[in-house]
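Yeah, one chain of the complex is gone here, protein chain that is, but the others are all in their spots.
Chain nomenclature is as follows: A, B, C and D, assigned in order of appearance, with residue numbering initiated at 1 for each chain independently.
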């Protein structure tokens, strides 16, 4: 075990994966010698050579197109998109190609070896092009897996699972926690299953659901609520696609109440799917409407970032409203 | 009034708009002399000249990038994307540019003049690249409007509203109804408000919600249900963004039950937002869980298209389940 | 927006799904239960007293 | 440490506007339109077996295309897309590759696939989306693919296969396989952003890829004059610092020789190559299209005279490797075989309903299994 921040955990996962299997390659804008703008790929080119860790030209659709091709050839590409906000030029390659590759070919070909890494999320004064949480845009796409870790330990274990999972995975990293989150992380290989949510904290009065950086926000809100004597159960989805509805439903059947807290703008954020599904699965157990705490339905602002964000206070208010309904 | 099919109604709307305002231009792949692969733009080049109706090179990101620029200059571009399945290369231009243009510039510039037309939907033996219903992919994008007509009359009125609306509009046309749907359509200009749902049929036992081609499916399902003595209220959302939650909530507060029927794959289709919002707004009135009838969570298939589709029988079963809950 | 703006329609009840479950479990028609909450909302206590009263 | 390495350009002291047509790229041709080799040319070394295989594949594809267009008109299949007039481009290039090289198609390269050994039966199964289709009946007709034949499954969205080819070729180089990837695309698809991405990345990363553009003059109804303003596609190769060849796409020997040289450059020198094959789409874009609305019969006739099949046939006749009767007889045989296979494939049932959820992921998720169960229950009603 070692103390690592989230970036170091990512770097360690990449290192372990590259050492283990020489089909693993790492590429993207500035990821080579420079180690990426956040330094997640630091030292990998030096260690594994330019053919396994390299810069690409500045073209996201090309990065993912290239990665699809390399994965279809049997490679295990780990492609970096510098910011989640810049993933959209690659949307066609991801949604129409990556996700449908195996299905359309009748399993003659697949790009299961592909992992796409990208930092996402707000709280870094980045305005609308360095703050978005675009997971929901991808969650309507059968064939993809989407994974978001909440801390360094989870990051390493989930990334290693993603790299070696026989399906393409979009791995989104909460960038505001890159250096802020520090924890104990094993130096060797370990994995955390994809598609399984985790009950981070057990409780009996209300279920709180989130993923990624938002778990920290939810934990703070839960602390406030506990002071009022409310026992909160916290669930980290970890995987957005496929997602673990059963774990959430089970919890809600116990607590009768659900608050989802998410960074993205409200309408059609992933919380909508969670709410829609859980009201079906746990209908007769609901004591109050499923509440969603989200960003506003605007582009991500700059000057009013603090007001915009779905913070712990807004989440706490939602918990109270749910209980007093 | 004249009898028009849906294509003719679209063509008539474009004709009226171009005659009215010479800032209206129409372009896209094959839309010029040829009139588009579905012939929606037939005759417009002849009538208004090559500078107002023209072919573009084969590049969707360019078509929308160009359209954004032209709209920001004060034009009223109506850009065609040949199939909704091919809109994804333009995703960045739509989601990061079109939608955020006014906001990011503090209203110094806007692309409100832009309308994007694209055929969508299944039922034409098109497999996964000529059948998708991608509206949900765009519905997470504040700044955009999304409109889907269900018949020729609606198509013309809504398209005219879209073209002259001071906001960018994504206008999605149910292609399997292009020639199949015929109805009375005024030859002159008229508009239908954006953002307002329509109660297509009043009823008291259950609310059925849909949009576009799916309204026909829902109507068939309702007919079956009426034979069982069930009174169905049918609502056509017409606008997916911003959408008219109040009309739906009001109906559900009356009927106590809601079934959403939609073409797209289940997870994160727009029905998720409808369900999530309505369980909140009409919580205490719900007699049964809000049900969603959708496509399967797979790429759109070919040989099993019929089985895949959210047809009237599946919708009818969902109505029965809701009533017998 | 989540506030109940009006009473339930004829033959229907204003109640949370969880209260509906309790009515089901008690084998009673919730529409017949007088609600003591705002706009006639049926609360779980109402189910209890209806059941007790019925006994 | 990286350093900036743009070579210092020469300096001029008056504004020099480089004309958009500064670079005119000539077209390589070996056979004249009657199939006679130009004076003094070196023909590629092709033995009789190979030549006959190329020829019979051309004949087969011509027959297949004509037959399936008819089958579509009869309502037996929903859609078809022919390569009439472009047989030399696909077959000539495929013939110059090693079998283990990867081919990625756009959708008009049935010739390459047939050359690799895709059987009539396999074609038919795909066209009828039946239970024996390798693609499990999931894609529209002509979206073939076959791992055993190193022919990537075709995908409708245009241009997407181009950067994929760059990635595939990178993997081949990484494995030191001595193999390359050849990717086909139309001059229309070359307008897509993915074209730019794929070629530029290939140049920078020095991958063994051959970018084979079939310039057939049209993208559905859009003539090349409304697609681009330069001298076709070839000069773009120079824009990427990529070796480039323009070839007569209706001259199968020239296509063969050009691809052979491109393959050598790709595999031996890791130099990606752009080939632009000049040809013409003789039929409509697909069975959904009628070209009489947007082009003249004269134009079509002018190209009919340059028929690649006739040209190669004449060459082989003059060489004495075929004779008229045998060639005709072969054609007749193929016709019958195609018809028989068509009738066979028509009878094969659709894939099992379980296939609707297979291959979304490596194994179906619980949700998908549930959705299938619900579907089956529903079907039972």
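By our rule, a contact is a pair of C-beta atoms (placed from the backbone, for glycine too) under 8 Å apart; a residue touches a chain by one contact, two chains touch by 3 or more.
Computed from a predicted structure; not experimentally measured.
Chemist: Among the chains you can see, which ones touch the chain that has been omitted?
Modeler: Hidden chain contacts in the full assembly come out as A, B, D.
Chemist: Specify the residue from the set D:76, D:121 or D:295 that touches the hidden chain.
Modeler: Only one listed residue reaches the unshown chain, and that is D:295.
Chemist: Touch as defined at the start, partner being the missing chain; which of B:7, B:26, B:44 or B:59 qualifies?
Modeler: B:59
Chemist: Of the listed residues A:12, A:25 or A:55, which contacts the missing chain in the full complex?
Modeler: Candidates A:12, A:25 or A:55; residue touching the omitted chain: A:55.
Chemist: Tell me which of D:85, D:217, D:284 or D:308 is the one touching the absent chain.
Modeler: D:217
Chemist: Given the contact definition stated above, which residue among B:15, B:85, B:110 or B:236 touches the chain not shown here?
Modeler: Checking each option in B:15, B:85, B:110 or B:236, the one touching the absent chain turns out to be B:110.
Chemist: For review purposes, identify every residue of chain D that touches the missing chain, sorted by number.
Modeler: Contacting residues on chain D, toward the hidden partner: 1-7, 9-30, 38, 40-42, 191-197, 200, 203-204, 206, 215, 217-218, 221-232, 234-248, 257-258, 261, 265, 273, 278, 280, 294-296, 299.
Chemist: For chain A, which residues touch the unseen chain?
Modeler: Spelled out for chain A, the touching residues are 29-30, 32-34, 37, 54-55, 57-62, 85-86, 88-89, 125-130, 266-267, 296-299, 301-304, 307-308, 313-314, 317.
Chemist: Residues on chain B that touch the omitted chain in the whole complex?
Modeler: Here the touching residues of chain B are 25, 33, 51, 54, 56-57, 59, 61-62, 64-75, 77, 89, 92-93, 96-97, 100, 102-110, 112, 142-143, 145, 166-167, 195, 242, 245.
The working rule: only the chains that are shown with their structure count from here on.
Chemist: Rounded to a whole Å, what is the gap between the Cα centroids of chain A and chain D?
Modeler: The separation of the two C-alpha centroids amounts to 39 Å.
Chemist: Scan chain A for residues touching two or more other chains and write them down.
Modeler: Chain A, residues with two or more chain partners: 61, 89, 92, 96, 100, 103-104, 142-143, 283, 286, 288-289.
Chemist: Show the residues in chain C shared as contacts by 2 or more other chains, in ascending order.
Modeler: 2, 16-17, 20, in rising order.
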